[in-house]
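Quick one: structure below, then a few questions.
The block that comes next holds subunit A.
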Amino acid sequence: MKGDLRVDGLVAGYEPGLDIVKGVTLAVAAGSVVTLLGPNGAGKSTLLKAIAGLVPVRAGGIALGGRDLATVPVHERTTAGLAFVPQTENVFASLSVEENLQIAAVGLPRALRRARIEAVTGRFPDLAAARQKPAGRLSGGQRQMLALGRALIKAPAVLLVDEPTAGLSPRMVEGVGAILREIAASGPGVLLVEQNVDAALRIADRAVVLVDGRIAREAPAAELRHDPGLAALFLGQRDQAA
Partner candidate 1 sequence: MILQYLGDGLVQGAMIGLGAVGLTLTYAVLRFANFAHGELLTIGAYAALSVLWLVVPWLGTAALAPFSFGWALIVALPAALAVTCATALLLDRLVLARLRAGAAAMTVVIASFGAALVLRHLVVVLYGPQPDYYTRAIQVALPLVPREVLGGLRLAPEQILVVLVTLGVATALHLVLTRTDTGRAMRALAENPQLAAIAGIDARTVVRRVWLIGAGLAGLAGVLQGLTVQVRPQLGFDLLLPVFAAAILGGIGSPPGALAGGLIVGIAESLAVPLAGAEYRQAVSFVVLILVLLLRPHGLFGRAP
Partner candidate 2 sequence: MAGGLDYLVFFAVVALTFSLHTLGLNLQWGLTGLFNVGIAGFAAIGAYASALLTGPDWPGSLGGLGLPVAIGWTGAMLASGVAALAVGALTLRLRQDHLAIATFGVAVVIQLLAQNLEPLTGGAFGLASLPRPLAGLELGSSARNALFLLILAGLVLLAWAALARLTAGPWGRVLRAIREDETAAAALGKSPFRHRLEAFVIGAALMGLGGAVYAHFIGFVAPQDFQAILTFQVWAMLIVGGSGSHAGAILGGILVWAVWTASGTLLDLVLPATFQVRGAALQIVLIGLALIAILLWRPQGLIAERPGGRPRRGER
């Protein structure tokens, strides 16, 4: 599936009157990795969840490949080309690895299902070895693989990933980064929320800095890697360079 993600002036929040995302416009092109950075409470995860349909949107639009997603219910967004990997509880612990993938494949024609599941287990050999294992007994890193694998089954146009490196060792962080770059290279756009700024800027092509629900800075990742003003943004000071 192909298509760019466009978010236009998005305003969203859990409770009416309390907006967390206060007007965000951004685009994620197919094949690119965009990372959302920002201090705690800036609204990065909320933005992701709003795009996924889990947080009520109060204003603005979400479009994928030109198609407006506002009226598409959450469970239909995977078919529409949007896949979301939450930070926690992102696999069905009581179901096996195989069953987790089978659930994701519902809706695809039979032959294609097998092919897609095999593609995922091929990409993540750890999962192939643990097919019948209940997902709850996987290691943290393996669980992350499964969560990503599940999201890839329907060949999404855009992959939303919320803090995939949280709780992982530095070596696994590298591994996840490589996988995300590889995924992007094979087609989809990736919108990534990351607290680990270092890792994020190495994985991503572009970075969007969110402060207090609004975009404070947007630039190619390479540019921000060596930018001293970035830290200031995180600490809540005004951005001089913008």
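Keep in mind how these were chosen: all candidates are chains of the complex that A comes from, given by their letters.
To be clear about the criterion, a residue touches a chain if its C-beta (ideal position, glycine included) is under 8 Å from a C-beta of that chain, and two chains touch if they have at least 3 such contacts; residues count from 1.
Remember, predicted model here, so these are calculated numbers, not experimental data.
Trainee: My understanding is that every option belongs to the complex but just one is in contact with subunit A. Which one, out of 1 or 2?
Mentor: Touching partner of subunit A: 1.
Trainee: Applying the document's contact rule, which stretches of subunit A touch candidate 1 when the two form their complex?
Mentor: 52-54, 73-76, 78-79, 84, 86, 89-95, 99, 102-104, 106-107, 150, 154
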